[in-house]
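Only one protein chain is missing; all other protein chains are in place.
And now, subunit A:
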Amino acid sequence: MLPKFLKRAAVAALSLAASAQLAFAVDISGAGATFPYPIYAKWAEAYKKETGSSMNYQSIGSGGGIKQIKARTVTFGASDQPLKAEDLEAAGLTQWPQVIGGIVPVVNLDGVAPGDLTLNGDALAKIFLGEIKTWDDPAIKKLNPKAKLSSQAIAVAHRSDGSGTTFNFTNYLSKVSADWKTKVGENSAVEWPVGLGAKGNEGVANTVANTKGAIGYVEYAYAKQNKLTYVKLANKDGKVVAPTSESFQAAASNADWAKSPGFYQILTDEPGAKSWPITAATFILLPKQPQDAAAAAEALKFFGWAFAKGGKAAEELDYIPLPESVVALIKKSWAANVKGADGKPLAAAN
């Protein structure tokens, strides 16, 4: 965990230092979700080297990103929770997914290795509702006939801060459990029926790592870095899948992006035999008629460059690039939606 953290800190420091020079290039500013911050910072650094234009991203949280772009204080906003088409219309914004990640349930159980335990949506919802209290509950045993499960109490860990991760996780539980939907619902923060709250992905990862009998949910990168015991999930097609790049990508490509206005598409509980059920996209928000057209055009250039050349960097940091077909749709939407004062599109559809 530490070396990666240092690497990210170094990336951030470098991009800061770099942004001090070359003031003549068009600078872009962005603010929002914390989850994609490492990859945005890395892209910004590489982009700066190639073009001289710098991108300054403040990871203040999805809610903050939405507020800032609505107030037009930044060139673009970023959020893990997409805005609905009518909200986009009201705020004069356009939105698209930029990069994909997966949310993974993790556990701390003696004698259970990563991938040994399988859960389905219903069992997961009942655990987080506090209805399943011990690990040897019949519902868990039925899914895992071979695993050795004791009568240990389940300690549920969740995020204490508002978070796009929580939004996607509770959105999934709402889709698979009617009980969850009526009793708790979906949001970036909810009224948790049971459990401990921990701050940030790293807080949840730590709580699970330190607490025997714990279950929590984290971004895939945190599960991987902390070598936590991830859980396999049964997806919408009833197939049991492990959290991997392939299963996240499968969920992203199975989503029907073309038919969702404003790319409003939450990637949880997607159909497809290989789809990971709690996949999440993180979104970029841009004004349709930006006040600073030059900066907005530069932002589109930056994100186009990221789609074209940023895939490898994303994979190194455990993010999944969007499928080609989706990128083509996004570029079409740029040409159709983002216009300068003269009414001409700021980005060419290619």
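Operating definition for what follows: a residue touches a chain if its C-beta (ideal position, glycine included) is under 8 Å from a C-beta of that chain, and two chains touch if they have at least 3 such contacts; residues count from 1.
Please note the rule applied: contacts and distances are computed from a predicted model.
> Determine which name in "Helix-turn-helix domain-containing protein", "Benzoylsuccinyl-CoA thiolase", "succinate dehydrogenase" or "Phosphate transport system permease protein" the UniProt entry assigns to the undisplayed chain of the complex.
Going by its UniProt entry, the chain not pictured is "Phosphate transport system permease protein".
> Among A:Val26, A:Ile39 or A:Ile66, choose the residue that contacts the chain missing from this document, as touch is defined above.
A:Ile66
> Return the single residue from A:Thr75, A:Ser160 or A:Thr282 that touches the missing chain.
A:Ser160
> Tell me which of A:Ser53, A:Thr118, A:Asn144 or A:Thr207 is the one touching the absent chain.
A:Thr207
> For review purposes, identify every residue of subunit A that touches the missing chain, sorted by number.
Residues in contact with the chain left out: 60-64, 66-67, 153, 155, 160-163, 184-192, 195-199, 203, 206-207, 210-213.
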